[in-house]
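Below: the structure, in structure tokens.
In this view, the complex is presented without one of its protein chains, the others remaining in place.
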Amino acid sequence: MSSEFGKNLRISIFGESHGAAIGVVVDGLPVGETVDLDALAAFLARRAPGRNAMSTARKETDAVRVLSGLYQGKTSGAPLCMVIENRNAHSNDYERLRHIPRPAHADYSASVRYHGFSDPNGGGHFSGRLTAPLCAAGGVCLQILNRKGIAIGGHLSRCAGVDDAPIDSLRLTAEELAAVAQRPIPVLDENAGMRMQAAVQAAKEQGDSVGGVIEVFGLGIPAGLGSPMFGGVENRLAQAVFGIPAIRGVEFGAGFGAADLRGSQNNDAFVLQEGIVRTKTNRHGGVLGGITTGMPLVMRAAVKPTPSIAQEQKTLDRQTGEQTALCIAGRHDPCIAQRAVPCVEAAVAAVLLDLMLDGEYARL
Amino acid sequence: MSSEFGKNLRISIFGESHGAAIGVVVDGLPVGETVDLDALAAFLARRAPGRNAMSTARKETDAVRVLSGLYQGKTSGAPLCMVIENRNAHSNDYERLRHIPRPAHADYSASVRYHGFSDPNGGGHFSGRLTAPLCAAGGVCLQILNRKGIAIGGHLSRCAGVDDAPIDSLRLTAEELAAVAQRPIPVLDENAGMRMQAAVQAAKEQGDSVGGVIEVFGLGIPAGLGSPMFGGVENRLAQAVFGIPAIRGVEFGAGFGAADLRGSQNNDAFVLQEGIVRTKTNRHGGVLGGITTGMPLVMRAAVKPTPSIAQEQKTLDRQTGEQTALCIAGRHDPCIAQRAVPCVEAAVAAVLLDLMLDGEYARL
Amino acid sequence: MSSEFGKNLRISIFGESHGAAIGVVVDGLPVGETVDLDALAAFLARRAPGRNAMSTARKETDAVRVLSGLYQGKTSGAPLCMVIENRNAHSNDYERLRHIPRPAHADYSASVRYHGFSDPNGGGHFSGRLTAPLCAAGGVCLQILNRKGIAIGGHLSRCAGVDDAPIDSLRLTAEELAAVAQRPIPVLDENAGMRMQAAVQAAKEQGDSVGGVIEVFGLGIPAGLGSPMFGGVENRLAQAVFGIPAIRGVEFGAGFGAADLRGSQNNDAFVLQEGIVRTKTNRHGGVLGGITTGMPLVMRAAVKPTPSIAQEQKTLDRQTGEQTALCIAGRHDPCIAQRAVPCVEAAVAAVLLDLMLDGEYARL
Partner (left out) sequence: MSSEFGKNLRISIFGESHGAAIGVVVDGLPVGETVDLDALAAFLARRAPGRNAMSTARKETDAVRVLSGLYQGKTSGAPLCMVIENRNAHSNDYERLRHIPRPAHADYSASVRYHGFSDPNGGGHFSGRLTAPLCAAGGVCLQILNRKGIAIGGHLSRCAGVDDAPIDSLRLTAEELAAVAQRPIPVLDENAGMRMQAAVQAAKEQGDSVGGVIEVFGLGIPAGLGSPMFGGVENRLAQAVFGIPAIRGVEFGAGFGAADLRGSQNNDAFVLQEGIVRTKTNRHGGVLGGITTGMPLVMRAAVKPTPSIAQEQKTLDRQTGEQTALCIAGRHDPCIAQRAVPCVEAAVAAVLLDLMLDGEYARL
């Protein structure tokens, strides 16, 4: 249950940051669906570092190799396995860190959980690198959803204290989402993007890092997906999205802001538009009672600042029991929030496709 | 998968607001655990309306009847089934609302999902009333956790725009949590509670409702619970907590606030205190990499304002296709956030006990 | 995971033999389905003792009370909870047996598993009585399947060494299955039934018990249900059917007999009949590669002789560590195989409906 999610569509992720390879098995995809591997590579490239000055210059080429599940280019019903070979073989760079847990990393909690046997190199299975197979799986789901008229896309709505222009989900189009995805920094307002980049750069120069907020939208989602209580859209989305390292909060529609509204402000009036039941406003973010309303899905996720910073930090040497100073070497991202945007999109796509495959909707 | 959660501890909730009875089956409880039914009733009473001027004066006596799973007062290993009979038999009060979906309620999405067959009375299975069996299940878990030195408790950290005094998780004691739980309004600062109550009252007088934020803490949780990626503490907590109607966001530790911090501000330094690895600060909220660190768990959940308000609202009559005005009669809570505090505690307790039962921790 | 099964249709059973009540929660039923409670009672009556000389004269009236999940007589999408009150309150009849495990019962293994806290009365949660809620759940599924043209029914194909007439699945009709179900002993050949009864009676007079084999058929099942490997029809059926106490083996089609056939004998030739792909023979029992072929499902389950016998038996007194003689008082069934027929039908019906709800079949 650790690195898997999904009910009908089962996604199982494996690999460590510096192991032989990372990858994913996707079991339960609808059949006869073409997988465009070039489009998938392009989607994964959005997650890769080096696209802009906000991420590390370190190069990762995440070439996806399909081991199974496609026949003549289409999903065959068999589990789809995709593998990405790692370039960095196991080194001993991290061996000396075994007893010096990095602040805000999983080093300490993982060592307790796994009795000291977990792979420390680059964070092992806890590495953000594991979001590459998530993107591979979700990217395939996105292609299928797109064909059904569903678009999933997001932007970096806030980063290093700088806000992107607000996006009105009621007017948003799939084309606009696609345009945002093309940009080096996934924002609506490129000006805001430049200010974010400058702020990230400033933090980096101080050996520091920043966080951000990702806002993701789903357009064209049919009404009636999801279930009450624990099988709802929010439950399943949150379960998946919190699987992305560094996510600290998830909210839907007006989210935490709803706590400060009155009912008369927060309630969205139902209206009939071109024969379709819609709401005039979308503070509910497309989900009521755990079930989609047909209105755009609106979800936000908070990304903490990258834990690895160049500044010297205080931490504990567990071997000596003494305080020690830690300097984390290597080229780390001063911000990962922009790279996490396609990861959140991928998680949302996978959950939505899973929701669409729920057989319980059927009236036999 | 709709009304169930848990892996080792499986919780399955049933019932409708105006049906014969509501209840829960809890499968997988540790055996030999005494269930104090009086303490459980007291816990459920915290959720019941009528405790203060913030909730409806409507009386619900949620007497729990145990159908199975206890033998000589102790958990026997068999599934524990608890039932609460409903006093309100099926009426036809809601029949006329079948085609007039209430804003911010699940009426519309549920009718699509269930092809018009769902029980509309009082929201049916979507009613907040279904959190009573959740409290029953979680209340039993709480008793077990308490015996193991784990305390779970929360406060209404914000309501109607009024903040409770901040709680410092590093200094918090189980006794303080217990004291907060005793108060009519679960706050640390009773003065703040009175201001909240006044604000709620003001909204009520205008036929309106308000929301709030619940903050829950877990003390005494051992390090090493949870798993990376999708089986982590946040994933499983969020999946459960979003099962409580009206929750719109969930965050851990610094949460959305972490997005505005720098790494040097957000990273918690590890220290050794009385031989135990701890962190000097607790912005991580007790979880790193999906795994507990042994520091206090800190989680917040946003509660939207009660959707049912006395004010006239615009909505759609799906039969005529026309806009119509809707007045929701009956005694509805102007705020449910304070009643949701024990519900969130219950969900957290159930997930924590489930996490503790994960066999994978074992080093055979 | 102990008393639950199903993927889309989740069935969770609770109760102990002498507890307050037994029951079941069925989550995920298709909506808008009428539940005929009289027909359900008639189905449950087939499981009740006292229908013929083969079972105990002990009376159990298993009146099902619906707590939730029906609205205006139809499934509403909310979990269906059905409860059967127990007449036998907790007694201390079994208390003295706590340390004297009955041979072939779960007394010993359960006491280890549950650290001595399990309810010993009448076998507690291990009692065959728990098949009553299984029948309630499966009986509802059967009604739904029947409406879709699927008939599930079985016979006691062998009992106390006496064979019923063989049933040719290729010629079998739903009417014949219904006729068998009406009989006091569910056999095709009533003569064989009388010989079975005589053999059971003979065993009973010697204070002994007998076993039998149940053969169940499914007619009208569409081709294409199920999945390869671990999600196949056999896997899911076997998982459910072994949930019925006393079942010791499960086989499909030619079953263990296939081990003695040659490929040329066992392979069923495909033919086209009235435009439908069928097989000329049905040694495969309606399932190939875990997936239904559209041919009749054929499954057999072996039922061991009732463990409780009147004869004196040797067993261990765990308190003294000495061998002791055990005489099991009370009116026990000399054979339970005939009562288990509707239980197996119920399990098969529940699994088939669950299989039909698998969303993965969808070509989106």
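First chain written, first letter: the chains are A, B and C, and each begins at residue 1.
The working rule: contacts are C-beta pairs under 8 Å (C-beta built on N, C-alpha and C of every residue); 3 or more make two chains touch, one makes a residue touch a chain.
Just so it is clear, the model here is predicted, and its values are computed rather than measured.
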item	value
Full-complex contact with the absent chain, from C:T75, C:S169, C:T306 or C:Q338	C:T306
Among C:A53, C:A181 or C:L316, residue touching the chain not depicted	C:L316
Touch with the omitted chain, as defined above, among A:R47, A:R113 or A:R236	A:R113
Touch residues of chain A, complete complex, unshown partner	1-4, 8, 10, 12-16, 19-23, 25, 27-28, 31-32, 65-69, 71, 74-81, 83, 90, 110, 113-119, 124-125
Those residues of chain C which, in the complete complex, touch the missing chain	1-5, 7, 13, 101, 103-106, 108-110, 112-113, 115, 125-126, 130, 158-159, 161, 203, 207-213, 223-232, 234-236, 238-240, 242-243, 245, 247-272, 277, 279, 284-285, 287-294, 300, 302-309, 311, 313-316, 318, 321, 323, 337, 358, 360-361, 363
Positions on chain B contacted by the hidden chain, ascending	7-9, 28, 30-33, 78, 144, 147-148, 228, 356-364
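Please note the rule applied: only the chains that are shown with their structure count from here on.
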item	value
Centroid comparison with chain A (C-alpha atoms), farthest chain	C
Chain A and chain C: spacing of chain centres that average the CA atoms, whole Å	45
Whole-Å separation of chain centres (CA-atom averages), chain A against chain B	26
Between chain B and chain C, centroid-to-centroid distance (C-alpha), Å	38
Sites on chain B at which at least two other chains make contact	1-4, 13, 110, 113, 115, 125
